[in-house]
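The structure appears below as structure tokens.
Selected chains only, in their assembly positions.
Should a chain be cited, it is by its letter among A, B, C and D, assigned in written order, with residues numbered from 1 in that chain.
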Amino acid sequence: MRVDGRLHNQLRPIQFDMNYIKHPEGSVLITVGDTKVICNASIDDRVPPFMRGSGKGWITAEYSMLPRATEHRNIRESSKGKISGRTMEIQRLIGRALRSVVNLEQLGEKTIWIDCDVIQADGGTRTASITGAFIAMVLAVHKIYQNKKMSSFPITDFLAAISVGIDPEKGEILDLNYIEDSTANVDMNVVMTGAGQFVELQGTGEESTFSRHQLNTLLELAEKGINELIYAQKEALGDFSNLIGKKDS
Amino acid sequence: MRVDGRLHNQLRPIQFDMNYIKHPEGSVLITVGDTKVICNASIDDRVPPFMRGSGKGWITAEYSMLPRATEHRNIRESSKGKISGRTMEIQRLIGRALRSVVNLEQLGEKTIWIDCDVIQADGGTRTASITGAFIAMVLAVHKIYQNKKMSSFPITDFLAAISVGIDPEKGEILDLNYIEDSTANVDMNVVMTGAGQFVELQGTGEESTFSRHQLNTLLELAEKGINELIYAQKEALGDFSNLIGKKDS
Amino acid sequence: MRVDGRLHNQLRPIQFDMNYIKHPEGSVLITVGDTKVICNASIDDRVPPFMRGSGKGWITAEYSMLPRATEHRNIRESSKGKISGRTMEIQRLIGRALRSVVNLEQLGEKTIWIDCDVIQADGGTRTASITGAFIAMVLAVHKIYQNKKMSSFPITDFLAAISVGIDPEKGEILDLNYIEDSTANVDMNVVMTGAGQFVELQGTGEESTFSRHQLNTLLELAEKGINELIYAQKEALGDFSNLIGKKDS
Amino acid sequence: MRVDGRLHNQLRPIQFDMNYIKHPEGSVLITVGDTKVICNASIDDRVPPFMRGSGKGWITAEYSMLPRATEHRNIRESSKGKISGRTMEIQRLIGRALRSVVNLEQLGEKTIWIDCDVIQADGGTRTASITGAFIAMVLAVHKIYQNKKMSSFPITDFLAAISVGIDPEKGEILDLNYIEDSTANVDMNVVMTGAGQFVELQGTGEESTFSRHQLNTLLELAEKGINELIYAQKEALGDFSNLIGKKDS
């Protein structure tokens, strides 16, 4: 049994508070166990300089934690005057992952800004951010879809992310909380689509390594978790779900 | 009648979600109309360099907005690499105001970090931050009070803040929301104690001015509003309220 | 009697060295007791991005101290690579105050940059900066006025600023020098027009508070001081004074 | 046939210029096709603050490109005043990977700084950096090993890295050059040990995805490539090779 009583292949309870903040075009508060992330999606009618004239849209993400989202208070990155390597890695990952399920040509020259702000952290904040950001993005894209009277919805598939890892005592486990994450030998983040394709795979064994066999077990756990997350996304999105991945008739 | 149907001297609905985030020593979500601020208080067993060896404690505050707390998305200050003048002014104001009702000698060489993070903004974010931060601070100071077995509680009075202003059509009004704030000729923030003393008074008439008579009307509105806010703070704090301002027996 | 022998309602000696620096469109060295500030006004034929196309002008201010303007040497903000919160507050205050007496539409799309550089400090540097900056601004605006052959002068009233405070022993006093400022319980900066209207009111009682009655006494002191400062401004400006606030004939 | 005539599972020519720079404790120029990276290892007798008193050592890496290592000149990160997200990701990856094959307790409280400076780039700079940095680190650690007369060598296994990817026309390929990297749908960097264990796995399908079957093919290619790289490392290290992974007798 794990520290919080879960089975090795069991997710923490997940919840989506839809339309959590009133101003953004898409907004959700995702809660995964004690991890809480506000995911807001904002539409900007410009694209970054390197995309101008391409006719394509762009999805970009920013990630941050409140200073006291964690057990010990962290110094704000705005006070330090620079963004840490960890934050950069996470926000690049979120943006890249989301872009893999969006038809950017169809979106036209717009940027969707995704803001993932962790207000309470207990492990898995980057994967919860992706899973929540997908919901916020669907809500925002739906506003564009309605306005532009597109023939099909520019989001091609569902997308969710989960962490898996190898505990020195309990072996391969799904959805690590903070304590588990701190003691794991191997930590892997997996992003997958509704069709079961990989989008990102980031496995790391700091001061440790893992075998091909262990990798296979981790990937199976991740696949199970992501199926459950996508089920929860469908519930939360209700009728919007039917638009995703629909081809033109 | 005002844009949201309020009387000129009427506050917006106020709510305190106590212990909103689990890690901080004190935490509250304050909601004033559509303005929502997470106020967290963290205890740090050190003081800033200029206070070391003084035997006194320190209260310092940081203020931030989620990028999409507002109608239009703002660039994060961490991305800009520096904190704006407006943010600096606000966080200096919050810290200064809170220190006026704390016995810093009694606190001993500790710093209380106050983090005010606006997750949704509709005017009055700096005054809501002060009113909420006071609650978070009381909760955190109570933890120190219990541990150190102090003879009296080091918070000497209640503290709340409100905005008042002069609308070009409706005259002097209390607790301006964002639309009212944008059109007001004169904007004033008032911080007062439970005993009705002033702590801060910041009145400004950008591209406009105000008379001594108008000032008096504004101060009366502010006093009324602050009385109501302190009443709400007492309700939220329950038994903790009785400790505030109590002298040693 | 105060530390420098003044009465509680007495200003320090004030002096304006007109056209102090040769390059700026307006320049004055203001001396208030031992406080000396070079105030330069520069005309820029552009406005900041958020004003473009508005047809209106803009007044913006920057404030700085020489490292050894004070008793102890301060590190330059250029060496620190960032501007302190205190500096930002002051320069925002100066700009805001000056804009309240300028007809920005009449100015047209120009920016007037006000540079207040404190070369020697003995308390009241921000209020001396405003009082001096007004003079430099009048000189610079006069250059535009002559060139553009305006029908009326775009400065609508005189403007000056002074500090008042509450000394723990001597009570309410006018125009605090550095020693008085360091020991005062309450510190208030007041900006007023020639017509006796308030433009800014910033009162703060760090680790202290003040009553409505004390506020009234402070405001009366401020009013007296500002009347005397505006009298001195008129003397210094000579014939220029007659242009201020004149309506079109 | 690939653009440079290689088979899908063929590495580019690899070369190690040992002791390339005279000052560092370990130095090598690694050449992989047209990619050239100077890898220097420096010994520092201190550890970062979070490690002090732990008795353990630390390995940290920095990565940079000359401005004209690439087809178009890049602005220096020192001129921009900040390090890009891409650079941070790469240097964190290099450090993490190297630490997985070092016995940090045995090293004692020392830091080994790894500097990977790309002087000419043609794809695969991060994996070439890891493969080269391993050599530089062995040389530097050997200096410590000799001085401290350790009973065993603190490097526990060989370590190398390679990229694999999916070309839209040619399918899965090994060791992508710049042109291949630009057109690949999926890009994966794999770090493995001499024992065939995974250390890092970073697969990404920007605007694309990949199946479990494709993942398996990629991993087999990577394994083949890493075996060949480690063979080349052994040749370059000569007698030093025998020390790696040796247990105490």
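Keep in mind that, in the parts below, contacts are C-beta pairs under 8 Å (C-beta built on N, C-alpha and C of every residue); 3 or more make two chains touch, one makes a residue touch a chain.
This one's a predicted model, so the numbers in the text were calculated from it and none came from an experiment.
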Subunit count for the whole complex, all chains sharing one sequence, 4 displayed: 6
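Assume only the chains that are shown with their structure count from here on.
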Co-neighbours of chain D and chain C - touch as defined: none
Selected pair, out of B-C or A-B, that shares over half of its residue contact pairs with A-D: B-C
Furthest chain, CA centroid comparison against chain A: C
Separation of chain B from chain D, taking each centre as the mean of its C-alpha atoms, in whole Å: 52
Whole-Å separation of chain centres (CA-atom averages), chain A against chain B: 34
Two or more partner chains touched - positions in chain A: 81-83
Pairwise touch network: line, ring, star, complete, or other: line
Full enumeration of touching chain pairs: A-B, A-D, B-C
Chain A partner contacts - residues on chain B that touch it in the complex: 21-24, 27, 34, 38, 40, 42, 44, 62, 64, 66-71, 73, 76-83, 87, 113, 115, 117, 119-120
Chain D contact footprint on chain A (complex, rising order): 82-86, 88-89, 91-92, 96, 99-100, 104, 188, 193, 195-212, 215, 219
